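This is the structure, below, for whatever I ask next.
Below is a slice of the complex: some chains, not all, each in place.
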């Protein structure tokens, strides 16, 4: 049976890039179900793509999972397809870290191939549109049941590029911090509340909560925690019982 | 046979919310056809969602129809699924009025269940993402043929929340107003024309017309009737033969 293909890119929906990727897949794997996880990743933001893929994938049926956030398309970066330890999921994309967090989430890569010269890429593959010419045709082929070993040249799992994060807070256990739901705390010195949802607090209140993806999150009800706390990406945040 | 599922939300397409909803449905109902009616409803605008659902639904095959515009997610509002009198359509969403107009359009609710504690919701349902954790899993289950009575606790049809509108003008019959196509009229004292399409008038002209959904509409060709007439939502508009 044909497998499900998921797509995640930074292409946006203003032009025909995403549509042409769907068209290419439909030509090769007419029975594949294709799910657009999102095409709204910030252009060239590999980390945002990697985080979004990791949190979305557990909700998708196991299949072929394409992620294209690719600032160095046309340059030296490798293109890969890999099988993870869990659920036989196959991930396809540039070897720049965008697949890394999702691969780790499913037990890490156990089989990897370099698809840069795959026999299944489109003839005359363009230097600049690998979603259409390389990643989607290879993914469609894999969805039809072609073995991973036949779509590229073998690599060792430890040859692929990791994603470097300042600190992985995903698995920080809120229960271990001594915070109690509904109790006051401070975030970078400001008064806040450990709440379940926005519905529990007043507009303007700063809250710590577990977001919809079980990640610790900070927010201001109907406002911006980023602005109120003067934070940037990778800023340090200190949370203490109030 | 698996039924069609339609989705209408205020999630937008910038992040992975809609994609994850599709992923969840694909896991439960792999053969369901899923149609995105729109995800562009203004955030938290229940009335806009209700109007859009009412006018779009008659064009969709009868099936399971999910609408999520949900400012009070995580608070006390109920989550419901209901069957309407006509065509066995089933509507799924928060009980805040967003389903109301569409339900009325198809003869009103004849069977209603509270799905807040449905056995088919995802484990660890998040407080804040009921589209993924509650509405879509329940809709997918219903699309597979699970009876409505098995996805939640029964409610009386008259227990659900109506949508309060200042005045329902949908069924105002233009023919009854004494206006004749092509004849002049006034709208709040300004000269206008009762026209069939923009092609009939000059740029800047104010027209009354029957829009693509058979609703009486006011517009300025290549301009804004809202601005030209100084109107707001719920403003009164007086139309008289000119």
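Note that the chains take the letters A and B in the order they are written out, and that residue 1 is the start of every chain.
In this section, contacts are C-beta pairs under 8 Å (C-beta built on N, C-alpha and C of every residue); 3 or more make two chains touch, one makes a residue touch a chain.
In this text the structure is predicted, and so the values were computed from the model without any measurement.
Participant: Of how many identical copies is the complete assembly built, when 2 are given in place?
Facilitator: Identical chains making up the full complex: 3 copies.
Methods note: only the chains that are shown with their structure count from here on.
Participant: Could you please state the distance in Å, as a whole number, between where the Cα atoms of chain A are centred and where those of chain B are centred?
Facilitator: 32
Participant: In their complex, what parts of chain A are in touch with chain B?
Facilitator: Of all residues in chain A, those touching chain B are 4, 6, 8, 13, 33, 35-40, 52, 55-56, 59-61, 196-200, 210-214.
Participant: Touching chain A in the complex: which residues of chain B?
Facilitator: That would be residues 13-16, 18-20, 22-24, 26-27, 30, 72-75, 124, 126-129, 132-133 of chain B.
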